[in-house]
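Report on one structure; see the data block that follows.
Only one protein chain is missing from this complex, and each of the others stays in its spot.
Order as written gives the chain letters A, B and C; numbering starts at 1 within each chain.
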Amino acid sequence: MPTDPSDPEGAIAAAAKRCSNWGRWGGDDVLGTLNFLDEAKRREGAALVRRGASFSLAQRFDANGPQKGERRRTNPLHMMLATGLEAERGTQGFPHGIGGADDTVSMPLQASTQWDGLGHIFDHGIAYNGRRAGDVVTSEGDQVTGIETTAGLIAGRGVLLDVGRVLGDDGELPDGFAITADHLEATITAHGETARVGHGDLLLVRTGRLTRARREGWGDYAGGDSPGLSFTTADWLHRTEIAGIATDTWGFEVRPNEFDNAFQPLHQVVIPHMGLFLGEMWDLDALAADCARDGVYEFWLTAEPLPVTGAVGAPVAPVAVK
Amino acid sequence: MPTDPSDPEGAIAAAAKRCSNWGRWGGDDVLGTLNFLDEAKRREGAALVRRGASFSLAQRFDANGPQKGERRRTNPLHMMLATGLEAERGTQGFPHGIGGADDTVSMPLQASTQWDGLGHIFDHGIAYNGRRAGDVVTSEGDQVTGIETTAGLIAGRGVLLDVGRVLGDDGELPDGFAITADHLEATITAHGETARVGHGDLLLVRTGRLTRARREGWGDYAGGDSPGLSFTTADWLHRTEIAGIATDTWGFEVRPNEFDNAFQPLHQVVIPHMGLFLGEMWDLDALAADCARDGVYEFWLTAEPLPVTGAVGAPVAPVAVK
Amino acid sequence: MPTDPSDPEGAIAAAAKRCSNWGRWGGDDVLGTLNFLDEAKRREGAALVRRGASFSLAQRFDANGPQKGERRRTNPLHMMLATGLEAERGTQGFPHGIGGADDTVSMPLQASTQWDGLGHIFDHGIAYNGRRAGDVVTSEGDQVTGIETTAGLIAGRGVLLDVGRVLGDDGELPDGFAITADHLEATITAHGETARVGHGDLLLVRTGRLTRARREGWGDYAGGDSPGLSFTTADWLHRTEIAGIATDTWGFEVRPNEFDNAFQPLHQVVIPHMGLFLGEMWDLDALAADCARDGVYEFWLTAEPLPVTGAVGAPVAPVAVK
Partner (left out) sequence: MPTDPSDPEGAIAAAAKRCSNWGRWGGDDVLGTLNFLDEAKRREGAALVRRGASFSLAQRFDANGPQKGERRRTNPLHMMLATGLEAERGTQGFPHGIGGADDTVSMPLQASTQWDGLGHIFDHGIAYNGRRAGDVVTSEGDQVTGIETTAGLIAGRGVLLDVGRVLGDDGELPDGFAITADHLEATITAHGETARVGHGDLLLVRTGRLTRARREGWGDYAGGDSPGLSFTTADWLHRTEIAGIATDTWGFEVRPNEFDNAFQPLHQVVIPHMGLFLGEMWDLDALAADCARDGVYEFWLTAEPLPVTGAVGAPVAPVAVK
């Protein structure tokens, strides 16, 4: 719990000061905490492939997703340009009996399983590394920290902290549950040595919120109440020097937020000040079940965002391999 | 060169018969050659990570792509829902100085770096495994072999055959160059032991066509003349039991096609009959330069398509790690 | 009420037989009841402009519309390509201080105020004038009766029947209220001579459903219960020889439909068999208030659909002038 719930702005400013990475990798840096993820970490990650079992961590992208259209965030719309019906009917105009189907998608880049880019959130009009927000993200996209700048980088050692399974009932944390640094450490302790978290790791935190949405329907999964990281974890996220963190929730942070009147205050610290990459709406359930089974919480993780030029967020189809 | 260039339909039928995988994995199978990619292959692939160097194999997704709108295949359109300018101006209506940018994309699923799904191509109205095309792909998408069925699978041993560098001038094959099985074998021989290709591998074939487009402008990269696989490689592709194959060209096959009047005849054999996964418009240049440097042509490859439900093709951001 | 609520299929077949216009204007006809709207009717309509008062009959097209995403019918999504913020900041790269804003829209063609085209509804796979549905509307659109074929035609004498005001409480009919031919005739009688309906007219029927949705929120306006035309009006609609009819409801017909298990049975008669043009989600409130005020229920009506080539429905911004 933050010390003074009536003063999010003061708490944010203080945490931002403690956790800032501005200038840490130079004034031109666009990668933030991905700088922690180096080749040694990739070697370490690849060495974790023991069985060859792989796990998709992506939700399906379709019209049955969680979005409700708020702030024009709709669900992905998949539309066909040609179908098997025309092919069967033989009206496509191609020679020698070939036929084809073709399709399109329209979607908010943060409609489903996704990475937040560093241009997604600003603090008082300032973006990561101290740049003016309006110099970074215009109607033509993120001119500086567009998601395409991360191309090829997000592959390394992944660690799952299944906080839902360790601290929740039946594997799920309730809405409003604020995961603190103590909760994270307790989960590491419960999981054992393979769950240690440190420099350059890609951390996955499972709350069970998606599990519940799957069982009960989306409801307010997108934007509503949820378990999630406490605002107070900012220092822990900074100190551990992780390269990125992803959760199975819509918004990474606990909701309602832990201040009287606030909207995603932890984002305001970790994106523009730390340059931390946040993943949201990841599907961690199959991986978590496997980790619970074999007691191994580390794995090789590839989570390359779709490199839409200038994107401030991007869909991703992450794959964990153990 | 096919024996009789005047008879694509006959040649296709014959090759289809020789190379069919219908029923090989049961009548319900939806995965085709991905069945060749098993856990052992993933262990083998992961062991190839020696330096931890990673390579993005995706083109950037944006309005400056190769598409020309033919058959409504446009380039990806990235549009903002909120920008840093509003955040800086303080008009977004959020508390405590937080501001945000948000965005969307609209695109054909085969606009840029992509996998063809098994519902993409039909032979005389018949889809993979003998299904009626119209039972598989309707206006609501691919009901059977949608790309989401491959979730978590496409991670394994990758091999690069840089045919452009081995057989081309200055690393590039000319348009119309039909890569035969002999060319592929000669390239393997030239590259050495790390380039052997077999059961369960993900094969990347570089022609240099993208290199040329980058230098000279897109021109007819999308749909026009190009080097590519010869129709006659169908048997080699079948015999090697590869799990998938990707090229740096728009259409995988040589263009113009090697028949008097034809359109993508090799597709008509390998997708509906073999169930082979084809990748197109991959950017192999950085990886190829590295392979030429260190003489190692095998690597760990993750190429998870964006799991758009019912998609007959899907964008992908592949990553190779050596 | 239909005679036998358990047999929609029989009732539809019988009504279709009685009301068919197949062949009435030749086998090649694509205009259906718009054939009734001729130059004489336009002269008659224009002569109704007495005061010069004009009324928009369109809802606003935006993300706050009635659609709920069912069958992928979303609300219109308006997105900017350039804004005044960049113009003010002077970063658009234009000379002499000019700046600009630009925008796009993505929307189902029947998201808001709209005309159904003749390719929108089929009866047992048969489209208007006896054509096979699959010969008419493919993935490339309506090849025969696309909405663009109506270009320039839909301007003529409009008549408002404010059934809500005549028969409802406080101007609104309750959901499930089936408007019969008797109700229509009673409304004409109540309105007086200017409300007579006949050959070539464009008939507007106000139920008050939109008024209620505006007051209470969209709720199930799109697809849910509603007042609307009774299935039994098919003959009346045929006999009057109107050129088109529009309502202030989502679906023109009463909902729930008047059979035990049915979905829009009147559509199945009037579109494929009569070739009648149906308008839906029109905003008739301002016009209706004016008609109630001056007792004149006829006017000059222009309702030209946006001529999207091959569209089976189309947005329209109708204007009535009195």
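Note that in this section contacts are C-beta pairs under 8 Å (C-beta built on N, C-alpha and C of every residue); 3 or more make two chains touch, one makes a residue touch a chain.
These figures come from a predicted structure and were not determined experimentally.
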Partner chains on view for the chain not depicted: A, B, C
Of B:Leu34, B:Leu48, B:Leu77 or B:Ala151, the residue in touch with the unshown chain: B:Leu77
Touching the absent chain when the full complex is considered, from A:Met80, A:Ile242 or A:Leu284: A:Met80
Sole residue of C:Arg24, C:Arg50 or C:Arg214 that reaches the chain not shown, by the stated touch rule: C:Arg50
Interface residues of chain B (partner: the chain not displayed): 63, 69, 72, 74-75, 77, 79-83, 85-86, 89, 91, 106, 134, 138-140
For chain C, residues in touch with the removed chain: 8-9, 12, 38-43, 45-47, 49-56, 58-62, 64, 71-73, 76, 78, 80-85, 87-90, 94-110, 119-125, 127, 132-142, 148, 151-153, 155, 259, 261-265, 267-268, 300, 302, 304-313, 315-319, 321
Residues from chain A at the interface with the omitted partner, ascending: 77, 79-81, 83, 85-86, 89, 104, 106, 139
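Here, only the chains that are shown with their structure count from here on.
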Same or different residue numbers at the chain B/chain C copy interface, by half rule: same
Chain centre separation in whole Å, for chain C relative to chain B (CA means): 46
Chain B: positions in contact with at least two other chains: 80-81, 83, 85, 89, 104, 106, 139
